[in-house]
Structures are given as structure tokens and as C-alpha cells.
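Before I ask anything, here is the structure I am working with.
Heads up, one of the protein chains got dropped from this complex, but the rest are sitting where they should.
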Amino acid sequence: MKYQIRLTGDNARLTREINARCGVDLTQCYQCGECTAGCPMTPEMDAGPTKTLRLIQLGMEDALFDLNTPWLCASCETCTARCPNDIDIALVMDVVRQMARLKGKKIPVKQPRVFQDVFLKSVENNGRLYEPGMIAFYNLRSGDLFHDVGLGPKMLFKGKLPLLPHTSGNREKLREIFRKAEAFEKEAGKETSREAHADPGHGSGSDT
Amino acid sequence: MTYAYYPGCSLKGTAIDYHTSAMALAERLGIELKEMEDWVCCGASPIHQRNPALASGVANLLLSLSKGISPQVAVLCAACYHNMKKAEVEMREDGKKRSEVEEISGIAFDPEVRTRHFLDILDKDYGLNALKEKVVKPLSDLRVACYYGCLLSRPPEIAFDDPEQPTIMERLLEAAGAETVSWSHRMECCGASHAVPLTHAVLRLVNDILQSARAAGAEVIACACPLCQANLDMRQAGILTKFGVAHNLPVVYFTQLLGLACGATGKEVMIEKGMVSAAPMLRAKNLL
Amino acid sequence: MSKIGVFVCHCGENISRTVDCERVARASEQIRGVAFATDYKYMCSDPGQALIKKAIREYELDGVVVSSCSPHMHEKTFRKAVEEAGLNPFLCEMANIREHCSWVHEKEETTTRKAIELVRLMVEKVKRNVALEPIRVNVTKRALVIGGGVGGIQAALDIADGGHEVILVEKDPSVGGHMAQLSETFPTLDCSQCILTPKMVDVGSHPNIKLYTYSEVEKIEGFVGNFKVTIKKKARSVDIDKCTGCGECQLKCPSKKIPSEFDRGLKNRTAIYIPFPQAVPARPVIDREHCIYFTKGKCKACQKVCPAGAIDYEQTDEYVEEEVGGIVVATGFDLYTVGEQGPYPDYRGYGEYGYGEDPDIIDGLQFERLASASGPTGGAILRPSDGKEPKSVVFLKCIGSRHPSKGIEFCSKICCMYTAKHTMLYKHKVHDGTAYVFYMDIRSPGKGYDEFVRRAIEEDGAVYLRGRVSRIYRSGDHLIVKGADTLSGAAVEIEADMVVLATAVMPQPGIEGLFQKLGISYDQYKFANEAHPKLRPVECATAGIFLAGACQGPKDIPETVAQASGAASKVQILFSRDEMLREPVVAKVNENTCIACWYCLEVCPFKAITQKEIRDRKGNLIKRVAEVNPSVCTGCGTCAATCFSNSIDLAGFTDEQIYSEINALMAVGQDLFPEPGKEEGESPDEQAA
Partner (left out) sequence: MEESHGTEAGTERVDQETTATSWEPRIVAFICNWCTYTGADLAGTSRMKYPPYVRVIKIPCTGRFDPLFMIKAFERGADGVLVSGCHPGDCHYTAGNYNARRKYTVFKDLLATLGIDMDRVRFSWISASEGGKWVDTIKHFTEVIRGKGPFREYREMIDVG
């Protein structure tokens, strides 16, 4: 077996950190599998959402960041809509992706990450998405040079692809939001991680 | 009725037919969709996948652009709707989130603002009866499979119809005289956010959806999202190569069908833009 | 001037080890109003009690404070002793210097000082105690049982066999409840009808049981031992005394397309109908909503054909009054409806399963009807859509239950068992079929229960998959069930011919109306609350009302029957005496000062307070005041703490008594302020301390 679980008092830390980041309580997941059952991407996933949540509950950080599951998640929110415990699993997937990036983890499956980057780069640059540029850039970065090239000319022919990027007058403002949000998330990441390390239990609750 | 219209990137590019047909329909119904100025991209799925706070920040910027037009923001794309509505609901209900997002975007949130999908506007504000009156060419004898995909009604907090069993598109199209089929995959995700990076997975999903629609006897799929349309339409060629199945099922926007019913020409609703053209079938039924 | 006696106990060394008992006694002597004080090694021993009795007589004491252990330990002992010496027992109080003092503090000056204070406080209270007499209440020895399921039937039979009259009220046309619908029952697989029908017949013919079917409780007044109940007998449109139950009428009735409640919609019934062949009473009723005569004014086919002339279209609802002493509530349960338009609008259905639109997605009770020999298919398992034998059946457990996002957090308790039963019944009838079960946990604690589930898996080959299902959709002839097997971590897809949902056990819709009439409390789901979950599980907090069966929470038949017998025995305990004695700690209204604001009515958890009219001799209304019914009041004191005009007080815990305790507490040791009652003379116990 690739991973063994060693339970020390420290295992709840990862759950606390992710709880704090997404405002949900992952200890509520009772491993029913409903999220996995409805997820459209399970055939491609190594673990599926249920097991991903279990690894978080057990504090298995290495195993978690080894998973391709969060990167294959299509953000369809089927799981979120049906979880009997109202856990926003899609958001958990977002947060895991984000943590992997902030913590500099190796990403197990490259394409979705590259797509995310070039897409957002295109938006950040132009204010609006420039599809031909993005696709070309994606093909370059992902190493799949001829991905979907067949579709390009057809769409051009149909008048569905613009030849030049649109830009927006709010481009600068958008860039500013990108900067601030990134800084905010970094800070929040540090803070929740610190808190998760510090807080030994689940609050000492008083009933007064 | 005037709405602040946010088209989003697709509607000015790959989904120009959605934009054009919606405008044609709105004009015939007397609904004014006034485009907001200097809008930017909402970031679709990648934005919250990278950073949920960024997604909300951008959405807040977009919502603020409605100022001076109307607090009612009309949106056609499901991904845009999802991002903006989610941020809006979150900010209205959670004071802490709201101040975070306001801080990031540098813009005060206006709690009066409402993100509305065009389907919802037609159903609730305009009304089925009013729509029926505008129908000049009923879509008789046309069997449509209405496709909702994932983002239009998930999570349930942002849904404008029953989140698991929506009927809004069926009701609208039936009001225009079409026959809608009951089929199993109307709510299944087509994987559009992975259409580029994980094409192989997406082909599987699209194939299942098309198969289900055909099995139910649909002649055309109607959808309300540019990502769905592009995915279901353009991937049919790939499916033929990979699974050897030729679906040949046109995928159009609900606005195109409603536009035709209300008397717009094929050109006005850009019916010929689809990779799998709906035109021959519509022509055969005398709807073009 | 009071003459109080103080008796300080050493409790061997338990108290005297940390408290100077002698000094406590000496200090007590100094308290104003204390006529005698002493200490002794064991106050509760016979010589100790004798000492108290002797002192009462010798010093003509008019109050006693025993300074020893907790009143929960020996209050009864000492009150009895005091009574034996001719003093009213309620003039005796205890100062708890053991549990609240000697045992929890070190041997220090402060500990003894605290003990003195505790005595002083009780002395001040006892000075203001008054003699109280236990309350006597008459008992009407007839019982009302509401609900004629197996719970109500058992309770009624037990009470009736005990020699008391029983009024049994059932809202449906027949008794039997859900058990009558079941096929075979876990854990023994005996036939439900075979074991229930004899009991139903007994209920119908027992000389001590008066059966009101198709009836409901309209109004309840009174209190334990003395309830007055109004029962509404709904118009049956059939004179059941004339009717012979021949059934001719149902055969001729042209209104035939009404989904049968008993068969849960799997079969139709007529407008005039006997709900099922074994019904008790086996008499029909006309469903006026669907009767052509009542809706359109024409038909009367049943009247024409009835050989007994029993049809009576003119019948109206009838109200009867009955007096009873105790009540058993046995109104049972209903199943969570998957459909959106169920009786529980608060609970979101299962759109992802198609809201139960597909005829081949059924619930557990429908499966029971399919499997029942007397059911619509004669016991053959056939799917509703086309009557074909399903070769693959998927059972989903915990539907609605344990599903916080749908509003229900509890486990329905019976569905693990009945699902195992269903897989067995299915396998016994469809040998080449496969039963799949999606489960989250298997909850089978009970005698022979887990063995039963193991049998389903091991002998009958049911395939258990640990996970929930996210989606069901139709694909041609099949239903596709998309679930997960969390043990392997994989998503699972099954092509099913039929799907059975084990839906949550819920209370009867609208049952809170009855509970409110009864004045009993219920939980957030509207299950009735017991007085104590462990030690008083069959009683309600409201005296004289008892619970039996699934109206209190999900229960299987053995539990229902056990509780019903428990409730019956509680009723008989109540009936074993002609009158009841109750502790006189009850509230009393001062009619002179009551301003009729009715706040107390609102807060009293037991509805013990009513409005009373005061009239002069000519009958003119002078004023209205609150009145406490001492037989119902439990002495919680909420009203006393609420009344703004201080017009209501609680015997044994009066405002005066509590204020005197507060005053007394602060008088010892480090007193900063002069005593308000200084002129009364200050006690010198400070010096003593």
C-alpha cells in the first residue's frame, strides 16, 4: 500500500485548515458516497470526491496532493447540490487546487492546470477572453500542439472566432482585483494554516 | 422592461448566434437588453478553481457596471450566471464575505442588484401567456430536448426553478408550440469546463447526453449556455471518430427557437451557425 | 414567634471531619426563632429520629431543620418522622451540609461558617413554611386509546383484559394500522395478517372495548383521572348496525378508479368500500369525495342493491362525549413521501430520483403490498409499470432519513430490517433475480436481528453495496441507478427493473393538532415526547397521558407492542386506586390582586391555569382571574416567576420564602450592610463563627 495512516493528535489539522478556508465542516461528511455516485468525472478520477474528503478527514496531506481528483473536477456542483450534509464539495476541490498551488505542490495532472493558467492570463491581459490566442498558448504550454486545431478554421469560417482580441476599459481595474485577490488568498492561506496548527481542539465552548 | 445586459466573452465570440438571437427575440417581445459598458470576462470555471475570492471580486465589479441602467442584470451564459449569482447571494447573506469581496474589488456591493438569467426573465417577468400572444409561427411538430446542464441550477441556492427537476425551458418552448421530450440527461454535466484540457473525458459525457436525447426521439437540443452548445455541437465530429457514432443532432439556443416562433428570420437568429446545422430539419418543417 | 428545632448530623465522620458540628449546633441555637438545637452522630438512624420526635413534643416545635445530607437522600425519612410526632411534614426542611459542604471543601474555618449559613438559610425558610395537605383527586376508571394500529390494539386489549372499560378511537374505517398492510414480518417472517387479525377481531368483540372507527378526537378537557373527551364520528353513510358486510354494494358501485389507500395506490377501490377483507368492523364506508351521488346527485346504485337497507346518505357527523381517567396515544406513523407534493412541505423530495414519477420506483409499503398474499398481485413480485417479473431490484436505504439537507437527521430504525426482509421475500419468489441494497450502515441491534440480515446476504445472496445513490433515470426498459460503493471507492451503475426506496418514518401528517389538544409536547419532527427518555419512556410529562408505538418515534412491532403493554400497565396503576394523592407543591392565585393579564396561562407548560369568572350572587360578572388546577399543576413555578402583579405563588417555594433565604444568606460573616430586619434583633452567630 502506498500510504499508511499514522494517527497522531495532529491529523485534524488539515481538516481544520480546509474547513477554515471554505467555511464548511468536513467532519460532517459521513462518507456516504453520494457525491462520487453523481460525479461525471469519476471514470477518469483516481479517488473520487468521497475518498478525497476521507483523506482530508484523516489528515493525509501527501496522499491528498497526489490525487488527480481535484484537478479533474469539472466544477459542475452536482455533488454540492446532493450532499446530504450540505457540504460544498466543489468548493473543497477549488480550495485543494488552490492550496496545492500556494504550497508549491507538484500537480499530478498537467492539462487542467495549464488551461486554468492560460485562460486567466488571457483574461487578465485583455480584460476579456481571447479564445484563439488562449488556445494557441494552451497548445504550446501543454505540449499538445495540434489540440483541436481542426476546430479552429471551422469556427473561423462560421464567424465564431474573432481575429483580434477585444479589450475592455475596465482592464486595469480587473488586474488590480487579480492582484488583491491573490494577495488576500496568500494571507488567508497563511493565517488558516497557522490557526489550524495552533488550535488543539474544537473550541472549548461555554454554555453561558 | 429594461435590463442591464451582461453578454460575457462567449456571446461576443463563439456564441454570437446566442447573442444575436436573444436580441432579436427581446426586440420582438419589447424587452430592452441594454449592454453594460466596459464589461470584463467573468472568468468562467477557471477563476474559482484557482481562487474563489477572485471569482467573487470580479463578479462584484460586473454587478456594479449595471449602475445607471437597471439593478436587474440580464445574463444569458450559464457560467456567467452561476459566478455572478453565487457572488451576489453570498454577499447579500454573509456580511463577512461581503466586506472581504468589497475590499478585494474596491467596490461597494449594492444589495438591490439581482442577477437574472434570461430564462427566468421570460418566465417570471414577461410571462408565458404574454409570450404565447407573440408567437406567430408555432414550432408545431418539433420535438425538442431541453438541456440544462449543470450550472444553471446548481447549487440550489441560485436556482430559479426546481433545482433537480426544472421545467422552465420546456414551459417556454411549449408555449411557442414545440413538443418537448422527457429524457434522462437533461441535467447531466457535459464537462464543458474541461472541453479543452480533457477532451477525451468530455467526449464520453457528450456522447451519453446525445444518445439519451436521441433515444427520447428529440430532433434538436435546445440549450441556454454557450459552453454547453459549443461542447454538444462541436464534439459530435470527435465522437464519430472516437466511438464511431454519428449523432447528427443539431444543438441550438432556446432563443433561436423562440425567435423563430416569434417571427424572426433564420438569418436574424443566425440559425446556420451551428456545426451540425439545424436549418435543413427546420426547413423541412416549414419553420424557416 | 417560631419554635424551630435544628438537628445537626455528623454522618459518622462524613460531616464532622471538615465541619465543626458542635459549633454549628451552638450557633444555630442563637438564631432568632430557634427553640432547640443539637448535634448527633447519625440523624437518620432510629435513635436519631427518636431524638427529633422527642424534641418536637418536648419543645412544642413548629418547624424542623435537619442539617445533614442532601434532601434527595433523606427528606422523605425525616418528613415521615416529623409527621409521626404530630407535625405537618411540610414543616420539615433539610440543610445540605454534606454533599454541598463537608464533602466538597477542606477542613477550614470557612467550611464550618458555610454550614452555619446553610442552616440559617433553612431556618429562615422554615419559619415561613406552612402546613400543606396532599392533594386528593378522583379517578375515572375508563381509558381512551387513540389510534387502532397494533400499538393501540395491544394497549386496548391489555386494559380491557385488566377489567377496565376502553374507548378506542381510530380515524380510518378499520383498525389495523400499518401492520395490516405488511406481508411477512421480521425477524421471524411470520405472516403479518395471521398474527394481527385475531387481535383485531378481539378488539371488535371485547365486552370492555367500545370501538369508534372512522372517528376522531375533537376536544379534550380535564386532567389526570378526570378527562372529558369529545369524539367526532364521521358520517359513514352506512348504518353499521344494519349492514351485514355482504359487500354487494362495492361490487355494484360504478365509481371504481380510486387508488386504494390500503394498497398504496397499486390497486383501485370503489367509492363505497371495505378497506380490506379482514377489516374490523367489516363494514363499508362511502367516500363522499368520489361518490357519484354525492358529487353529481345521481346514482344510488349501492342503496338499490343493499339487501339490508343499510345505506344512509343523510347521515351526518356525530359528536359523543366520554369521560375517561387515562389516555393512551397510539397514532403511529406515516412514510416520508418522495414526491414534492407530500404532506411535509418542509422536506425537499428527491428530484434526482425523478420525484417518484416512475411507476417502477416504489416505497417499502408498496413492496409489502406486492409481496402480500392478499395484495394486488396475489403475492407475486411484479413491477407496476407492465406487470413483468423484475429480475434485478435495487433497494435504497436511508431515503429521507439521516439526510440533514432534506431536513431529517434521525435514523428510521426499522428500514435496515425491513429491507433485509424485502430482499429475502424477493429471492424466495424470484429465484433467478438479484437484489441489490445500497446502505450506509446496517442497523440491526435486536434479538435475532443481525442473524436475520446475515441470512439475507449469505443465504439469499442479496448484494449489499455501501454507499448512497445519486441519480436514477429511465433508459428504455430499465432504470439506471447510479450509486457508489465506498468500500471499494468506486462509482456503481446498475440496470434495475424496479427500485424500492426505504423512506423515512414520519409522524402522521397534522398530528400536532391532536397533541396540542392533549397538551403534550412533541419534537421538531412532531413525534410525541416522553417524560424521560430512559426512566419514563411510556409516560408523557402531562399526567395521565401515555404513549404507545410509532407516534413517539420509529419503532418496529415488538417495541410497539412492548410499549403498548407498558402504557396499559401504567393506566392500570392509575386505576388501581379510587383517588390519587399528589405533592402539594402547586401554584395558587391571589384573586384579589390578579389583573387578568393571562401571562401565566401562556407560560404554564402544563395548561394548568384557566380563566375563572367571579360573579356576584345575581350572576353578574365581577371580574375574571386566573385559576390553577392543583391536580394538573406540577409545581414548576414558572407562573410565579412570570406574574407581574405578584398574584401567583408556589406553595413550598413562595416568594417570601425565597427572599428570606436570600436575606439570610448574606447576614453571616462579612456583612457590609445593616440587616433590613435589624430591629427584629440581630443574631449573634457572627461571634460564634
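General remarks:
Just so it is clear, A, B and C label the chains in written order, and each chain counts residues from 1 on its own.
To be clear about the criterion, a residue touches a chain if its C-beta (ideal position, glycine included) is under 8 Å from a C-beta of that chain, and two chains touch if they have at least 3 such contacts.
Computed from a predicted structure; not experimentally measured.
For the options C:I573, C:A596, C:I614 or C:I662, the residue in contact with the chain missing from this view is C:I662. Touch with the chain that is not drawn comes from one residue among C:A380, C:I480 or C:A541, which is C:A541. Interface note: of C:D20, C:D39, C:E117 or C:E627, the residue touching the hidden chain in the full complex is C:E117.
In the full complex, the hidden chain is touched by chain C at residues 70-73, 96, 98-101, 103-106, 108, 110-111, 114, 117-118, 121, 521, 529, 541, 585, 603, 605-606, 634-638, 640-642, 650, 652-653, 655, 658-659, 661-663, 665-666, 669-673.
Here, only the chains that are shown with their structure count from here on.
Comparing chain pairs B-C and A-B by the number of C-beta pairs in contact, the larger count belongs to A-B. Chain A and chain C have Cα centroids separated by 50 Å. We define each chain's centre as the mean of its Cα atoms; on that basis chain B and chain C are separated by 53 Å. Taken residue by residue, chain B touches two or more other chains at 163-164, whereas all remaining positions touch fewer. Each of the following residues of chain A touches two or more other chains: 43, 78. Of all residues in chain A, those touching chain B in their complex are 22, 40-41, 43-44, 72-78, 80-81, 88, 91, 93-95, 97-98, 101, 111-112, 114-116, 119-120, 123, 127-129, 131, 135, 138, 142, 147-148, 150-151, 154-155, 158-162, 166, 168-171, 173-174, 176-178, 180-182, 184-185, 188. Those residues of chain A whose C-beta lies close enough to touch chain C in the complex are 28, 30-39, 42-43, 47-48, 50-51, 78, 82-86. Contact residues of chain B toward chain C in the complex are 162-165, 184-185, 212, 215.
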